[in-house]
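For this view, one protein chain was removed and the others were kept in their places.
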Amino acid sequence: MSEKLLMKGNEALAEAALKAGCQLYFAYPITPQSEIPEYLARRMPELGRVFLQAESEISAINMVFGAAGAGARVMTSSSSPGISLKQEGISYIAGAELPCVIVNMSRGGPGLGGIQPAQSDYFQATKGGGHGDYRLIVLAPSSVQEIVDLTILAFDLADKYRNPVMIMGDGLLGQMMEPVSFPDRSDVELPEKPWATTGYKGDRPRNVIKSLELLPERLEAHNLKLQEKYADIAATQKRSEEYLTDDAEIILVAYGTVARICRSAIDMARKKGIKAGLFRPITLWPFPDKTLASLADKERVFLTVEMSCGQMVEDVKLAIECRRPVYFFSRVGGIVPSPEEVLAEIEKRVAGRCNA
Amino acid sequence: MARGKVVFNEDRCKGCALCTTVCPTKILGMSEKINKLGHHPAEVKEPDKCTGCATCALICPDCVIQVYRE
Partner (left out) sequence: MKLVFDRPRALADVQTHYCPGCTHGIIHRLVAEAIDELEVADRTIGVASVGCSALNTKYFNLDYQEAAHGRAPAVATGIKRALPDSVVYTYQGDGDLASIGTAEIVHAANRGEAITVIYVNNAIYGMTGGQMAPTTMPGQKTSTSPYGRDVELVGYPIRMAELLSTLVAPQYIVRVAVNSPANIRKAKRAIKKAFEIQVNNNGFALVEVLSTCPTNWGLSPEKALEWLEENMIPYYPLGEYKVPEEVE
C-alpha cells in the first residue's frame, strides 16, 4: 500500500481509474463531478493517455463505445441528467458486450433538479434506464477509500465480464475529503482482448462489434446468453457489509453516503439501549438479496433510509419477501438527512415493540 | 475478335439495368430468363463488339461484372 493522501472523492476516483489502467476518458462537465474531468485533464497527458472533453454526454458514451470496442480500458463520468443522456449508449454497450466504467455522482432530480446529493437514480441504474434486457454491475462506495477500491474493481469486473460497470456515488461523496491510499498495481497484467477491432490482418476472423440482430431466433439466443452472464455475475459478485446486525431489533438498510449517517444514528441508538444495526449493500446490482433475506429469519423490523422517494426499499421488500415490516425514511431534493433525524425515526419504529 | 470481354455473375444481378444505359457500344440488354434472385439479369447481346471499357462494371452496384481487355 502506498502512503496516505488526503483527497477529495472525485479526485481519488480519477486517480484510482488511472491506477486501474484507464487509457482513455471521455466526458462532459456537470456539477457535482466536474473535478473528475478537470483532474484527468491534468493527469492523463502526464501519463501519455487520452483525455477528451466531448461535446455532450451522448457523444462521450459513444466515444467510450468506440474505444472499448477497440480494446482499451475506458471511462466516462457524469451526474444524473447526463447519465440519462447516456442511456442509449449504455444499452448499446451492454448489447455489444463491451467493458467500460461509467461513474454517476448523482444529484437531485427529476429534470434539471439540483446540484446537491441524491440517491434517486437507483431505478435507472439497476432496473434499466436504457432499453432492452441488460444489467449493469452497480457498485456503491461509501467512503473515499472505498471509492478508490471499487473504481479499480470496476475496471477488472468490466473486463472479466465484458460488461459496463457503474460506480454509483453522489454529490457528497464526490466532494468530501478523506485519507486514502492506492494499491500498487504495477505487477497486474491486463487481460487480452482477442475480440477487439484492431484491424483485420487475416490471422483471426474479422471482429465486428455490434448489437443489431434482425433474425429473432438469433436475437433471442443472444439475449439468453446475456442472461446467463448476468446469472453468473449474480452468483458470484454480490457484496454487502453489516454493522451490529446479530442482535439487532431494527436493521437499517442504506448505501453510500446515507449508510455513514445511519452508522452514526445506530451508535446513538445503541447508547440509548436500542439494538439497531446496519445492512449496507455494496453492489446495488446484483443486489445482495440472499444475505439480506437471512437477516429476516430473526424477528425484527427493517428501516430503509434513502435520499430518494423510495427506490431501493422495493428491492429490500422483494429480498425478504415482506416477511418482516419494512419501513422507509427519506430526505430528497438534495437534503442530506442528519443522524438525529434518522435516530428519531429509529425510535419511532421501535416504540411499539419496546419490551424491555 | 473483340478487344474486351465481360463476364456476368448472373445470380448476383438484381436486374437494375443501369449497365445497359451506359454501354457505349450498346451491346448490353436484359435477359428473358429469371435468375436465382427472381430478376431478369443483364447480359451481353453482342460480345464481339465489346471494347473492354468497363463502363458497365463501373456503374454496376453489385460487382456483377468482371472485365477483361487486351
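Chains here go by letter, A and B, matching the order in which they are written, and residues are numbered from 1 within each.
Keep this in mind: contacts are C-beta pairs under 8 Å (C-beta built on N, C-alpha and C of every residue); 3 or more make two chains touch, one makes a residue touch a chain.
Note that the structure is predicted; figures quoted are calculated from it, not measured.
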item: Listed residues A:Met7, A:Leu24 or A:Leu343, member touching the removed chain; value: A:Leu24
item: Listed residues A:Gly9, A:Gly89 or A:Pro164, member touching the removed chain; value: A:Gly89
item: Residue numbers in chain A that touch the chain omitted from display; value: 23-24, 26, 50, 52, 54-56, 58-60, 62-72, 74, 88-89, 92, 96, 197-202, 206-212
item: Touching residues on chain B - with respect to the absent chain; value: 4-5, 12, 14-18, 21-22, 37, 39, 52, 54-55, 57-63, 65-70
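In the analysis below, only the chains that are shown with their structure count from here on.
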item: Approximate Å spacing (C-alpha centroids) for the pair chain A, chain B; value: 61
